[in-house]
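Every protein chain except one is present and positioned as in the full complex.
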Amino acid sequence: MELVWRIVWVAGYVLLAPLLGGLLAGFDRKISARMQGRKGPSVWQPFYDLYKLFKKQSVVVNNVQDFLVYGFLLFIVFTGGLFFFGGDILLVFFALTLAGIFFIMSACSANSPYSAMGAQRELMQMMAYEPMVLLAAIGFYISTGSFSVMDIIAAKDSAICYLPGIFAGFLFILTIKFRKSPYDLSTTHHAHQEMVKGLTTELSGNILACVELSHWYENVFLLGVVGLFIVNSTWWSWLIAVAVILIAYFLEILIDNVFPRVKWQNMLKASWVVTLVAGVINLLILTMIK
Amino acid sequence: MNISKSPWLLHYDGSSCNGCDIEVLACLTPVYDVERFGVINTGNPKHADIFLITGGINHQNADVVRQIYNQMPKPKVVVAVGICACNGGIFKECYNILGGVDTVLPVDIYVPGCAARPEAIIDGVVKAVALLDEKRKKAAAPPQRKEVG
Partner (left out) sequence: MPMIAFLILFPFAAALVLSFMKRHGTGRKLFIFASCILIVAGVLYFTVDSFVGGGDLSLLPDTKVVDMGMLAAEIGMMGLIVYYGVRFRKYYVALLSVVQTGLIAWLELSGKNEIAGNHIFSDKLTVIMVLIVGIVGCLICVYAVGYMKDYHARHPEFADRRSFFFAMLFVFLGAMFGLIFSSNLTWIYFFWEITSLCSFLLIGYNKTPQAVRNSFRALWMNLLGGLGFAAAIVYAALVLHVNTLQDLVALGGGAIIPVILLAFAGLTKSAQLPFSGWLLGAMVAPTPTSALLHSATMVKAGVYLLIRLAPAMSGNLAGTMVTTIGGFTFLATSMLAISQSDGKKVLAYSTVSNLGLIAACAGVGMHEAVWAGVLLMMFHAVSKSLMFLSVGAVENSIGSRNIEDMHGLIVKLPEMAFVMIVGIAGMFLAPFGMLISKWAALKAFVDSKSILLVVFLIFGSATTLFYWTKWLGKLVAVIHNSERLPNTVKGSEWFSLISQAFLMIGLCISFPLVSTYLVEPFLADMFHETLPAIISSGNLYIMLIMLCAIVILPIAVRFLTFGKKRKIVMSYMGGANAGNDRAFVNSFGEQKPMYLAGWYMEEYFGEKKILKPSLILSTAALLVLMTIAIGGAV
């Protein structure tokens, strides 16, 4: 019976994540527009964009790009699927890294100045957030005694009670993962023209659509991780989790609109310092009391 | 659903005096807010549907414009904004100017003015958007328009 539920969760993720992710992106654009005193597009705009991209001619610079982008999509879906299946959180993060590497490879394979620059920057971003992501997994393990998502959600207390520092740190690197200003170095939805579109410069048509789709899947998964900090064995914790997810997402939008972009040095230092200060000190205290 | 619901554009400054460019950017500001129609200024030909050019074509940028146009995936629309982009305008007789954008590319929409007003530009973009759908329907039926360059 339990297995059936877990499979339902995975199926739900695979089918509904694009819808949810697209809507989130739509609200993002709407809210951003309102913050800037504009009317903004319809919340369905991301779906129109996606539809259009699928309908356009696809121009490529070589024949391996698309393969690598499909790899990115596949492993992002795999990552999220494994997470919602209730799998091992460390394995989930390793799969996420693998997906990210596929994406970087696709940009590297293009042999074009802008995508190469985007690839190096993306790599830098990965290096910046990776320690915090691993630390989050470790934090879950220490606070609940298991790496398995199934066990973590069945815990008596919410993980956040033990991991406030790690939660804060995770929100910090979420800005990098969501590709939000000030850390949208590798590719962005804003008109930062010095890097054109970074990683996705050489992608177009349906291949670009796949990238968009992967980002939606990825965002839903990441927000799921945010929720994992809150959920415990009680039913009402799920409601709080949803509220926290929405607040976290709003916070990211706000940060996006408030901060200007920074240099990579700044990003690397800031995220590592946050990891060390918020994450590691949290971990130290946790190992002392547990 | 129509693909015209998501027109992404690429703005290229030919040999413009920057007057039209400022008006183009004004379209993105809260007063005009073209993003209402889903318009995004992409800055990348491979993502763009609409090629929006300000200023005339000179010897230096003719190849650049052609190359960018060829890198855009189909269907695509070219919009010439401002009188210089339409036919060379005040610079028409200059030694270095070839003329309007239509000397190198098949222009679909002409938006005259010096500088073109944002309302006019938006109007041109909306017309271009309608053309996108038309072109997509036509794309099924060969022969297509020959690529330039």
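Each chain carries a letter (A and B) given by its place in the written order, and its residues are counted from 1.
Criterion: a residue touches a chain if its C-beta (ideal position, glycine included) is under 8 Å from a C-beta of that chain, and two chains touch if they have at least 3 such contacts.
Note that the structure is predicted; figures quoted are calculated from it, not measured.
*Asks:* Using the touch definition from the header, name the shown chains in contact with the chain that isn't displayed.
*Replies:* If we consider the entire complex, the absent chain touches A, B.
*Asks:* Touch as defined at the start, partner being the missing chain; which of A:L20, A:V61 or A:L254 qualifies?
*Replies:* A:V61
*Asks:* Which listed residue (A:I76, A:I138, A:A159 or A:V274) would be found touching the missing chain in the intact complex?
*Replies:* A:I138
*Asks:* Hey, which of B:T29, B:Q67 or B:N96 is the one touching the hidden chain?
*Replies:* B:Q67
*Asks:* Which of these touches the unseen chain: A:W9, A:W238 or A:W272?
*Replies:* A:W272
*Asks:* Sort through A:G21, A:G87, A:G165 or A:P182 and give me the one touching the missing partner chain.
*Replies:* For the chain that is not drawn, the touching residue is A:G87.
*Asks:* Considering the whole complex rather than only what is displayed, give the residues of subunit A touching the chain that is not shown.
*Replies:* Looking at subunit A, the ones touching the missing chain are residues 57-64, 66-68, 70-71, 74-75, 78, 82, 87-88, 90-91, 94-95, 97-98, 101, 104-105, 107-116, 119-120, 123-124, 126-128, 130-131, 134-135, 138, 141-142, 147, 196, 201-202, 265, 272, 275-276, 280, 283-284, 287.
*Asks:* Spell out the interface residues on subunit B facing the chain that's missing from view.
*Replies:* Listed in rising order, the touching residues are 12, 44-46, 60-61, 63-65, 67-68, 70-71, 73.
By our rule, only the chains that are shown with their structure count from here on.
*Asks:* Which part of subunit B faces subunit A closely enough to touch in the complex?
*Replies:* Within the complex, subunit B touches subunit A at residues 1, 3, 5-6, 8, 30, 33, 35-38, 40-44, 46-47, 49, 71-75, 136.
*Asks:* Could you list, by residue number, the parts of subunit A that touch subunit B in their complex?
*Replies:* 29, 33, 36-42, 45, 48-49, 51-53, 55-59, 189, 191, 193, 196-197, 200-205, 208
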